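Below is one structure; the comments refer to it alone.
Removed from the display is one protein chain of the complex; every other protein chain stays in position.
Entry: chain A
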Amino acid sequence: MRFRFCGDLDCPDWVLAEMSTLARMSSVKMKLLCVQVIKDLLDEGIDYDKVSKLTSDAKFESGDIKASIAVLSFILSSAAKHDVDSDSLSSELQQLGLPKEHTTGLCKSYEDKHSALQEKLREISLRLGRLEAVNWRVDYTLSSSELKQVNEPTVQLKLQAQDPETDSTQTTVVSITADKFRVLLTELKQAQTMMNALQ
């Protein structure tokens, strides 16, 4: 059975198994649990006390609580990943055996936070070596030990970037002469026009 929210693949067995666990909760409590899980996915922090209060009615053990949070996280993030609309998500979840009231509650929370979830997932996508800061300074060299009258401007550029493998910040300092800097600027402006054309 292919499901769109699983990316046109089979639904994992553990998700199927946990549907019965979710059905044990009342649909109102499950909607509130969805809200908490979405907050966790958006890195706003999950309130575990509230979660345990919500699940205490259905007498969930700690294993059940973990399982229900895991399955809700999977469904919501996977649906956002594959850009599934809430109607298809609702019909697919009902096919998996989730009762109708629970499904409507889940899909309502999903629809509300759909774009916020996608934004967050876009942010955490793989990016290597992010540029964190750029600092510059223009100097004017008057004279040096080699030549009495130098009279040349130079640009000192300090780039702070993230190392792709260790995720620590690395600083690079370069000094550029006026001509080289002009070339660099033209090339970067050409790249910028190309990027703007794409957007």
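To be clear about the criterion, a contact is a pair of C-beta atoms (placed from the backbone, for glycine too) under 8 Å apart; a residue touches a chain by one contact, two chains touch by 3 or more; residues count from 1.
Definition applied: contacts and distances are computed from a predicted model.
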Listed names "ER membrane protein complex subunit 4", "rRNA adenine N(6)-methyltransferase", "Large ribosomal subunit protein bL19m" or "COMM domain containing 2", with the criterion being the UniProt name of the chain not displayed: "COMM domain containing 2"
Selected residue (touches chain absent from view) among A:125, A:151 or A:172: A:125
Candidate in contact with the missing chain, chosen from A:146, A:165 or A:179: A:165
Hidden partner interface residues of chain A, rising order: 125-128, 164-167, 187, 194, 198
